[in-house]
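Removed: one protein chain of the complex. Kept in place: all other protein chains.
And now, subunit A:
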Amino acid sequence: SKHPDPFHTLREVEILDAKTREKLCFLDKVEPHATIAEIKNLFTKTHPQWYPARQSLRLDPKGKSLKDEDILQKLPVGTTATLYFRDLGAQISWVTVFLTEYAGPLFIYLLFYFRVPFIYGHKYDFTSSRHTVVHLACICHSFHYVKRLLETLFVHRFSHGTMPLRNIFKNCTYYWGFAAWMAYYINHPLYTPPTYGAQQVKLALAIFVICQLGNFSIHMALRDLRPAGSKTRKIPYPTKNPFTWLFLLVSCPNYTYEVGSWIGFAIMTQCLPVALFSLVGFTQMTIWAKGKHRSYLKEFRDYPPLRMPIIPFLL
């Protein structure tokens, strides 16, 4: 009999539930060069409630998820491939989550700034603060979130399309909650301006502006690192833009600049809730930066040894 030609024979794919080992789907006449993405699409046809974004297919029930780009014939399987399926739960696109979580604070802060009724006493409804710093703070806060929204729409290139649906509730609670908490005090009729007056505000504003420019520069540099539609990963390096020179010392300067912006905002407003928000944000970003740093080290042998995850020389 003929030897099976692995490059041309059509394959069979059976999909089993990773937990119960129940046979969920059997696909025959699958092209050997089919990708996991295509197999997911075929699986959705028989189980429409499991759209591709919520499918995790793997070779081993407890193993890692296969990537959408993986090709069937390159996997260690025979002519009949057995894949295990795990439901990732309802998914929502990253873009949707980002837009929602950033639009909230922008809007909420303004509610407090304009002192809409039922927040402060009725005699303060729609009044305006007499402190310059309060107006400046509103501009900075609003600018920050408008920048984030625009970056989400036009700058960022996401390597994952979706995340679990419950994340949007968690994330929005965090962003919206803190925004309301901060805005309440900064725009309060009994707000106390910074102890060192205009000097303090000017210094804080400078820190804020520099860090916002820095953060934006890093986002642009990261975008240019990855061509549209690709999922390649490369080591980021400093460019001609001086703000990107921070790449010499840290893996995630975008987070460094972000923390810096919020420290600037905290000094500007001299408001403890802002400082607490900065601290919580710093903690979370440090965790992310350490993770990113670790993946860089794992993936690239020649990764610059001087770099720290988020704070030069320290953290």
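Brief remarks follow.
Basically, a residue touches a chain if its C-beta (ideal position, glycine included) is under 8 Å from a C-beta of that chain, and two chains touch if they have at least 3 such contacts; residues count from 1.
The rule is simple: contacts and distances are computed from a predicted model.
A chain of the complex is left out here; the name its UniProt entry carries, from "Very-long-chain (3R)-3-hydroxyacyl-CoA dehydratase", "CCZ1/INTU/HSP4 first Longin domain-containing protein", "DNA-directed RNA polymerase III subunit RPC3" or "BHLH domain-containing protein", is "Very-long-chain (3R)-3-hydroxyacyl-CoA dehydratase". Check A:116, A:272, A:297 or A:315 against the missing chain and you find that the one touching it is A:272. The chain omitted from view is touched by exactly one of A:58, A:86, A:135 or A:188, namely A:188.
Hidden from this view is one chain, which touches subunit A at 185-186, 188, 190-192, 195, 269-273.
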